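This report concerns only the one structure given below.
For this view, one protein chain was removed and the others were kept in their places.
So, subunit A:
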Amino acid sequence: MAFRGKRPEHGGPPELFYDKNEARKYVRNSRMIDVQTKMAGRALELLYLPEGQPCYLLDIGCGSGLSGDYLSDEGHYWVGIDISPAMLDAALDRDTEGDLLLGDMGQGIPFKPGSFDGCVSISAIQWLCNANKKSDIPAKRLYCFFSSLYSVLVRGARAVLQLYPENSEQLELITTQATKAGFTGGVVVDFPNSAKAKKFYLCLFSGPSTFLPKPLNESNDDDEEVQESEFTRESEWHALPPQRGSTRGSAPSTHGTVPLVLTLVSTDDTR
């Protein structure tokens, strides 16, 4: 979803933004439901779980349970965490199969080490980047989130977190903290040429680094070589390519560089 107006995170904390009215949209608005469900499907696909095996998954920012329902339909069991009581109420009304927790991901994931076979998150983690209370330090909350996530995942498990980064600095902040917490991985950008359809999935591995899934693009043509990168502690780090029209250059940060993505650089902004 392209944000035409103000980003929701700038208006206040998520538990206030996701009130009863907002929650209602996730239950009634078919376009909203469709977008969220598609992203859940893509995230689960990127999770590359062993085929035919029912898994125990964590859904961060589970909201009204749209993504959770998708996980249940695929035969998995899940626990969802969300900070909005109104969204969780909607989930209760929808009678989701997964367990729900009222919690703040920035405070850590309250589970035993090695509890989950995988983790998905749809449209949630960008909320960690904005300080809503004076005491909030985004980098610390991000680190607390990622380090506890690393711990609660079974060794070698993956986390796929779909997010709406505001800019490259924000994405860099997020990936830096994920790397510090011990994750390897990268960002998969689907439909990089489309302002509307472009989606970011942060794919994290808690074990030795493996391959990165191939992003989707408009033609799904194998000839179009989409660059993929991994980020590891030892590798190089580059910020996302600058926005079109921006005068800022893409100077890499000075220390511990890690390569980030991959998008097809195109001057064509169709759709």
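What we mean here is this: a contact is a pair of C-beta atoms (placed from the backbone, for glycine too) under 8 Å apart; a residue touches a chain by one contact, two chains touch by 3 or more; residues count from 1.
Operating definition for what follows: contacts and distances are computed from a predicted model.
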Complex member absent from the view - protein name from UniProt, among "Proteasome subunit beta", "Phospholipid-transporting ATPase", "Multifunctional methyltransferase subunit TRM112-like protein" or "Pyrroline-5-carboxylate reductase": "Multifunctional methyltransferase subunit TRM112-like protein"
Of A:P14, A:G108, A:P165 or A:G186, the residue in touch with the unshown chain: A:G108
Residue of A:K25, A:K140 or A:K180 touching the missing chain in the full complex: A:K140
Residue numbers in subunit A that touch the chain omitted from display: 53-54, 56, 75, 77, 79, 81, 83, 88, 92, 97, 99-104, 107-112, 114-115, 133, 135, 137, 140-141, 144, 148
